[in-house]
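Of the protein chains in this complex, one is absent; all others appear in place.
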Amino acid sequence: MTVVAARELRDGEIVFVGIGLPNLACNLARATHAPGLVLIYESGAIGAIPERLPVSIGDPSLVTGSLMVTGMADVFQLFLQGGRIEVGFLGGAQIDKYGNINTTVVGDYEKPKVRLPGSGGAAEIAIHARRTVIISRLSTRAFPESVDYITSPGNRSKGKSRKEWGMPGAGPVKVITDRGVLCASDVDGEMELAALYPGVALEDVTSRVGWALRARESLEMVAPPDAEELRLLREVLDPGKLYLKGS
Amino acid sequence: MTVVAARELRDGEIVFVGIGLPNLACNLARATHAPGLVLIYESGAIGAIPERLPVSIGDPSLVTGSLMVTGMADVFQLFLQGGRIEVGFLGGAQIDKYGNINTTVVGDYEKPKVRLPGSGGAAEIAIHARRTVIISRLSTRAFPESVDYITSPGNRSKGKSRKEWGMPGAGPVKVITDRGVLCASDVDGEMELAALYPGVALEDVTSRVGWALRARESLEMVAPPDAEELRLLREVLDPGKLYLKGS
Amino acid sequence: MSEAATGAPGALGIASSKVLSMREAIARYVHDGDTVVIEGFTHLICFAAGHEIIRQKRRDLVLCRLTPDLIYDQLIAAACARKLVFSWAGNPGVGSLHAFRRAVERGRPPLEIEEYSHFGMVARFSAGAAHLPFWPLRDYQGTDIPVSNPLIKQVTCPFTGESLAAVPALNPDVTIVHAQRADAEGNAQIWGLLGVQKEAAFASKHVIVVVEELVSTSVVRADPNRTLIPGVIVDAVVVEPWGAHPSYAQGHYDRDNEFYVAWDDIARDPATLASYLDKYVMGVSDRSEYLTLHEGLTTRLAARDMFCAGVNYGY
Partner (left out) sequence: MSEAATGAPGALGIASSKVLSMREAIARYVHDGDTVVIEGFTHLICFAAGHEIIRQKRRDLVLCRLTPDLIYDQLIAAACARKLVFSWAGNPGVGSLHAFRRAVERGRPPLEIEEYSHFGMVARFSAGAAHLPFWPLRDYQGTDIPVSNPLIKQVTCPFTGESLAAVPALNPDVTIVHAQRADAEGNAQIWGLLGVQKEAAFASKHVIVVVEELVSTSVVRADPNRTLIPGVIVDAVVVEPWGAHPSYAQGHYDRDNEFYVAWDDIARDPATLASYLDKYVMGVSDRSEYLTLHEGLTTRLAARDMFCAGVNYGY
């Protein structure tokens, strides 16, 4: 997943980075095809080049050696709302067929079965980044037809398209999972299966998604990680396997 | 005038300082009875202790050795609109009987006889400072019954009191001139003669004001500058007489 | 490098010092029922102040903060809070805040919540700091956040007619900010992550600045662009080295990630959590005693030196 996510990034892009796999993916991209990637963290570090794998998005290693450190008002107003962010990475406990994400509650908001952390900056990343990429392991629990709570809007939410809502960004263009990659339909914004990992059958994916997943006519095959990508991840970027637990 | 203005300041107060005489007055107060005065300039210097007489409110000597330098958005939003400024000094080409000030145009706005610089920060200083003090030399041209243009509102403007306008600050409490001091009436906010300089007759003031100036029953006598005040002004604060041209 | 105060505050020769002990500062400025903010985004979170609030048994507090973090989990567990106003309630890099979850999922203890996104909280503090009644933002379209929080409203632009989200000003009774250094008047300098500390402080009726190092005013005046919070809005200055542990202070000490990980187990079980508070919070009288319970901490986490060059303020 991390390698596939890293390949989504183009050199020189401005990426709003979340912690965990997105952070690893961004640093892998920097170390391979995208040395000019500018990493922006909601904590206020711009152009960070962390010397160690940051354990949180507020890690001191994101500050030391970065290009700029500014307050959170600037991050949200000038960078995100200002339209300066090209890619945002998002994940969540639940993702639905339009890429709506729930990181707030499982069950009812007032009487939740599981209380999750909430939005943080995810709502505004989903609204303002020019495009977003979602990363999540496949399971029917994580991919219901509709989420219990919309924390971050996808391509269609509450009966309206992004355009009708007046959202500036293009929304989630891809969902990168551990078995295949879903892409947003140009027609209605629904997530469709577009690529499979080597050795994964179509049913391995569809059986783990809570809606009737459409598959594109010609499914692409995801290229496996090459030796250099694996070496960087395992030996340089996350030798302690903080985030790489089988991904 | 400078000495009288300096005496208006209490130790420890936070003063929004304009250039020229107000600046001189504030630095005189710091050197005499108010060493804890905190000088704030609209340029963003907070707690300035200028080593030389600043030639503008953006002088580098206001930065060096100050307590804080911040952007102008903070100056206007956090300090001024935030209600943190206790005293503001204002001057202007025209001052009317309610302390409304014109620093924009003499004559008509569209076809001005004299185009003045405009508000700068004066409008918001007049609105937000907890109290303001006006400094101006007396003349019928400078003190008309009503100003040609209200740049900075006084105690009553366009038929409404400050309270009716919802302005946070108390408005101009005093007008310090070169012949006497006017104070705002508690009843209707009109400026009334409250004190005379030594050797100045009542008529010397009333003949230089463009409205029927009310005088308080018992007029106070302004104490003349003492030797130390004069020494500081002439030898330390403005030895080049940049601002002290007979004041 | 800096002229650190080595003796009592009086040693600095400053007349009107605001320096208080943490006990005095909390006693004077934090009252039952107050709206309280201990800000800091991962960086400079003042655990020392939170612990003193627990020790002084404050009740019915309305706790506000973007990221409640472990210190608010402890305040919730210690039954200090009536309500939480927040945008992300997790253990950063680790997982859940279990005391928070027990309160919200099972009402043990009961806790009212008022929830925004980060941008919404930043906007609430910004409005409070600027003495505006609301702050406009482009946010929340298509989400359930304004459904569960009716305080998120809409405002119409008088120029374009667009409808934007609006959140109300947040004006806490007291904000506690941890800083690397300040003088005795509270002129505080912070570097590294700045979070929303400036906005929260300006929005508050009272401000307590807690510092790693009390410095003479000349240190502040030597680099005025570094000052984040001016003394004119500060009520009390508390000198509390390592007061942000287990969070971190850039240039002083690293984050104690081991403790963040350990908290997951401590907080999962109410009894374990209670005995943690008994030993490390109620069982000590102040932060210096807390530090004696953490042998080797200061060597394990002390920052290495990576000084930047100074800049020229001459003219």
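Some points to look at:
Order of writing sets the labels: A, B and C. Residues in every chain begin at 1.
As a convention for this text, contacts are C-beta pairs under 8 Å (C-beta built on N, C-alpha and C of every residue); 3 or more make two chains touch, one makes a residue touch a chain.
Here the structure is a predicted model, which is why all the values come from computation and not from measurement.
Every shown chain that the unseen chain touches in the whole complex is listed here: A, B, C.
Contact with the chain that does not appear here is found for just one residue of C:Ala27, C:Val94 or C:Ala303, C:Ala303. In the full complex, the hidden chain is touched by chain C at residues 1-2, 131-134, 136-138, 153-160, 162, 164, 166, 168, 180, 189, 191-192, 194, 219, 222-223, 225-226, 248, 250-255, 303-315. Seen across the whole complex, the unshown chain contacts chain A at 12, 14, 36, 38, 45-47, 49, 60-61, 63-70, 74, 77-78, 81-84, 168. One chain of the complex is left out; on chain B, the residues touching it are 19, 42-45, 55-60, 63-64, 69-73, 76-77, 80-81, 100, 104, 109, 112-124, 127-128, 149-153, 157-158, 160, 162, 165-168.
Here is the rule we use: only the chains that are shown with their structure count from here on.
Touch-path distance (fewest steps) from chain A to chain C is 1. Put simply, the chain farthest from chain B by mean CA position is A. Centre-to-centre, using mean CA coordinates, chain A is 29 Å away from chain C. Look at where the CA atoms of chain B average out and do the same for chain C: the two points lie 39 Å apart. Touching of two or more other chains is recorded for no residue of chain A. Looking at chain C, one finds that residues 198 touch two or more other chains.
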